[in-house]
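Could you have a look at this structure, given as structure tokens, before my questions?
The other protein chains are all here in position, but one chain of the complex has been omitted.
Naming follows writing order (A and B), and every chain is counted from residue 1.
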Amino acid sequence: MTLLDIEGLNVSYASRAGPIRAVISADLKIEAGQTLGLVGESGCGKSTLGKAILRILPDTATVTGSIRFAGLDLVTAEEPALRKIRGRNASLIFQDPMTRLDPLMTVRHHFLELIRAHEPDADEDDAMKRTRRVLTAVRIPPDRLDQFPHEFSGGMRQRIMIALALVFNPTLLVADEPTTSLDVIVEAQILQLLDSIKNEFEMGVLLITHNLGLIAEYAEEMAVMYAGHIAERGPVRDVFKEPLHPYTKGLLDSVIDLETRELHSIPGQPPDLLQPPSGCPFHPRCPSAMPVCTGAFPPTTRPRRDRTVACYLYPG
Amino acid sequence: MPDVLVRVRDLKVYYPLFRGFVQRLLGGGARFVRAVDGISFEVQRGEVFGLVGESGCGKSTAGRSLMGLTPIEEGEIVLEFPSASAKPQFIRPRELKMACVAWWAVSAAYLATAIYYGVSGSALFPFGLVATVPGPYVDALGIVGSVQVLLGLALWLLRPWSRRPARLVAGIGAAIAFASLPWGLLLFGVEVGILVYLGTPDPSGLVRRQGLLLPATKFTLTKDGILEGIPRAEQQTWFERWFIGPRTVRTAGFSWVLKQLRGKVQIVYQDPHAALNPALTVGELLRHALQAHAPIAPGGTRASSRLEEVNAKALKLLDDVGLRPPDQFFAKQSTDMSGGQKQRVVIARALAPKPLLLVADEPVAMLDMSIRAKVLELLLDLKEKYGLTYVFITHDLATAKLVCDRIAIMYLGRLVEAGEARRIYADPKHPYTRALLQAIPIPDPSRRTKKELPKGEVPDAVFPPAGCRFHPRCPVALPTCGWEGRDFLDYLEERWIDPSNSDEEAALGPIEDWKSEDLGASRSVRKGDPEVIVARVQAALKEAPKPLAEAVDRVALELDRVVVSFRPPARLEPKEVEGRIVECLLY
């Protein structure tokens, strides 16, 4: 069952130097119970895409296209309808857990506020019962409910964020670089936790990260973003086995892991978002660039089953 | 030529924790973050030495301490460099000498006036400023004059070291002179002149007025500051020998030793965006760095203070770090560059003083994956080209494996395993090293495995665990690894997360009622039946992980408290295991 269906999504920010196109005609689909890894480097638009799903972008952003979720088109939906979805049908967890909890509020209050926001007549006992249930799921001792965020370690705060996201059994969880500011061991703990919760709660997860290793370990489907475009999409195993897009190839080569013997990198610099290169934005760095690449953006094609690529190397 | 460049012995670096003074009165004195708590290692010439660990393990502090940037609580760091030229360089601070002479001349005029009036009672003031001089003012003139002479002397004697104390003396003089207006106006002028002179930033950076500069080759960093190897007694002024002793130069105030050290040891930080002043162009940044550390020729002028030469060097540096064409980058503002390019500028700047040791603190952690490898390659190339030695600090074991010859793995201020990188990666011995290696994600979806991860997170370095610091998380811990009171409480709390244990929580809880003191944990029995509590505790311990349960000495009733006490931990010492040092009781 398709949980989330994004089609032709565009997001651009107004700025003094002109509009910045952060996401350009992106298509994505997430099935229930599936993890989609969205990978890309800083400034490629992956975070913007994640926030666009819940429509919590700043006022300077313009969104067009369609995001179908829970029977609604979130692009055209009104604010009250969106508010019912946020935190209830779809939750978002962020990169830096240290700053995402209100420092002046106890953990208990965070939960109470959330539950009351969606169910104004929920009584406190019932709310606390639910809170205990999700805290147990993320292994936070419920007796610490009355402490303030600064009294928890980074990993615990991220667990609290996850617990907050789970209160209403959402069907979709957007995790925006959930472990980037954490240490490797804690990172692995949190991702294993997310993985088991995903199965337990039967959620679809959009895992946004720059780390291909995490995608390989925790995602089933993946999409690669470059300069606002989705360059390539497909099942994780296939993409890792046979990357099609030259950027995906370069990215996979430049991963440093314990078995790396030689260093590889992609030549050139990441694109300037204000003045992206014409045509395929990757052409200044692409080893197989052709004259046609500088003209128009390549059409998205389907060279293999379940795979899509936007590159002139794979005509229709 | 020494083969060992850096020798660190039992280094401890503590940072005081800020606490309110009443808390300090009540809570038993100051507390410290034990960032580095007794580590020893050596760095060989020409190698890449990796300091690896999670955040808060003390790796950055250890790296920074090599530059004399941290307080040292205990232990020492010895850095020994091959010397470029053994001859000390002398500089004549001629202008300052002349200024001091002028100072004395005016002070002497002061004194003479005072004496004159003291002898002759009253007469016309020589400069015709005032007709009669009342008695007390004559005394004041005498006192001010004498003090000024003494200050002049102090200024003269301080001249070889540093501007800061000299500036202080001149400032005090100026203040005194000003206070004795109007007679002091003239003196005040002279002193302000000296102040301005001392305060003017030296166009070539380093303190030009220093009496002598020696190409130091050996630095010893200890609690007392930097001991510096070379100055032999005969090369010091008598004042140096008299007040400072033959070899010691403290860090504070005598910044030139530090400057010498900084010329030899440089650091590259993690965040290139924060490391570069956005107001300057790349060329200016490099020029500053080059001029600050240029060698000084006899006579006080710098060998390379000429602008063209400096610029040529800057261009060469840019070319070396791969920013080509260099003249194009030379004029760029750092804000117009990408992260990778900025980091190259940071590296170029670090290379400007021709260092021998480069501390690279997570140099690629902030960069995008697709350009990391480039910067790492560059660092390795530069190492060959400039004959550098690296201390490479990272949290990423995979990167460390690629670049390091030897590594030291740190956990909570201690070295847990250190030795040749090859051996450690092939067969990690310490449980923590194993955990770290296992946690690294594998970018191969066909090899997914379930990981056995240590639980919990790195504890607070203000209260490190007893015994082996890794014991609360260690999957293979022994009963002797350092179990203590709070481990028991953590166990209870973890246990009570499960609703099935809620009756036990009702009997023993809440956790706030428990107190942990070193090896024991205790709870008052005023609430509840002591027998029941003891029985419950014993039941909980039965289900506890074996090492924790076996480490319990006894569960007993003492007065009105139930006490769970643990056996003291075994002594933990670094041991040599298969060609590396490991600190673990398994060996």
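Observations
By our rule, contacts are C-beta pairs under 8 Å (C-beta built on N, C-alpha and C of every residue); 3 or more make two chains touch, one makes a residue touch a chain.
We take it that contacts and distances are computed from a predicted model.
According to its UniProt record, the chain left out of view corresponds to "ABC transporter permease" among "Sarcosine oxidase, delta subunit, heterotetrameric", "Aspartyl/glutamyl-tRNA(Asn/Gln) amidotransferase subunit B", "Putative deacetylase YojG" or "ABC transporter permease". Shown as candidates are A:F94, A:Y218, A:F282 or A:Y312; the residue that touches the absent chain is A:F94.
Contact with the chain not shown here comes from a single listed residue; of B:R486, B:R523 or B:R580, that residue is B:R486. Among the residues A:I85, A:L135, A:M222 or A:A310, only A:I85 touches the chain that is left out of the figure. Within the set A:L114, A:I162 or A:V224, the residue that contacts the chain not displayed is A:L114. In the full complex, subunit A contacts the hidden chain through residues 51, 54, 56, 83-88, 91-92, 94, 96, 99-105, 113-114, 117-118, 147-148, 150-151, 153, 161, 164-165.
Here, only the chains that are shown with their structure count from here on.
In the complex of the two chains, the subunit B residues touching subunit A come out as 54-55, 338-341, 368-374, 376-377, 395-399, 401-402, 425, 435-437, 439-446, 448, 450-451, 453-455, 457-458, 493-494, 496-499, 509-512. The touching residues of subunit A, counted against subunit B in their complex, run 41-42, 132, 135-136, 139-143, 153-156, 183-189, 192, 210-217, 236-237, 240-241, 250-252, 254-258, 260, 263-266, 269-270.
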